[in-house]
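Complex shown without one protein chain; remaining protein chains in place.
After this line comes subunit A, so read on.
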């Protein structure tokens, strides 16, 4: 906001309110009538730019609103059925109505939680290394590797884990194996976003800490990471949101079960994307289609809730200025 007003001409009195005022709003028109000739051209450009910006914004909103509208419209009534939040899909076949999604919700949260447990420390520590310590070849190599990793399609990550876990070691497919593949997908997101946040921490803060005789590692933990905290949380949440709806690793590594399954290490594992996939196969049946939309909406709500929780944590945890 402040940078926007700084750039404006000094006599433009209404500037601070303008960016949020729709085109043709009162202040703009009043300003226009008072303007001298050379300003008129500038104002016209401003109006055109604003119209283009709003049009682009509206265009970008179309798919979002459309998707949300469709999913809520078709799936919301499933969420209000008695068993949705408490039951599982045991003995509910594709042409049976309803059932619960509790097993899949629990499964998705468990799996993603476990993924975050592995990926977040690795990701943050890598970023700290790259920003605070890393110089020379090693840092370059790591940075390059992270770049490559962030470009790896989820199916490739899944097949890699399958090749290692199942083909080489002969272990069974399980929720844990899928979590490992998700870790591969989550690490680059966390590293990249944390790195950006750490770079934003002003060097003066570090220098001030050193001037007080604080060792480097304490500076990193107590000053740099504290300052960047809210940004790091946002990055972690982006990473979680990225892996939560990821389906390819689940298809390959974690077969779906309709039952409650809390063991991440043995047997099939229920997750929301796989529940959606299961019912997608029978979309001609209204019962299965309804369940599919319900599960999709549940997944969206979970991601949304996580975002809200993260925002709250970031808000209360951030350094007061």
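Convention: a residue touches a chain if its C-beta (ideal position, glycine included) is under 8 Å from a C-beta of that chain, and two chains touch if they have at least 3 such contacts; residues count from 1.
In the analysis below, contacts and distances are computed from a predicted model.
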{"item": "Protein name as given in UniProt for the chain not displayed, \"Probable inorganic carbon transporter subunit DabB\", \"Putative surface protein with fasciclin (FAS1) repeats\", \"Phosphate-binding protein\" or \"Glutamyl-tRNA(Gln) amidotransferase subunit A\"", "value": "\"Phosphate-binding protein\""}
{"item": "Hidden partner chain, touching residue among A:40, A:90 or A:222", "value": "A:90"}
{"item": "Touch criterion as defined above, residue of A:154, A:268 or A:298 at the omitted chain", "value": "A:268"}
{"item": "Touch criterion as defined above, residue of A:41, A:281 or A:317 at the omitted chain", "value": "A:281"}
{"item": "Subunit A residues that touch the omitted chain in the full complex", "value": "90-91, 93-95, 166-167, 170, 172-173, 255-259, 261, 267-268, 281-285"}
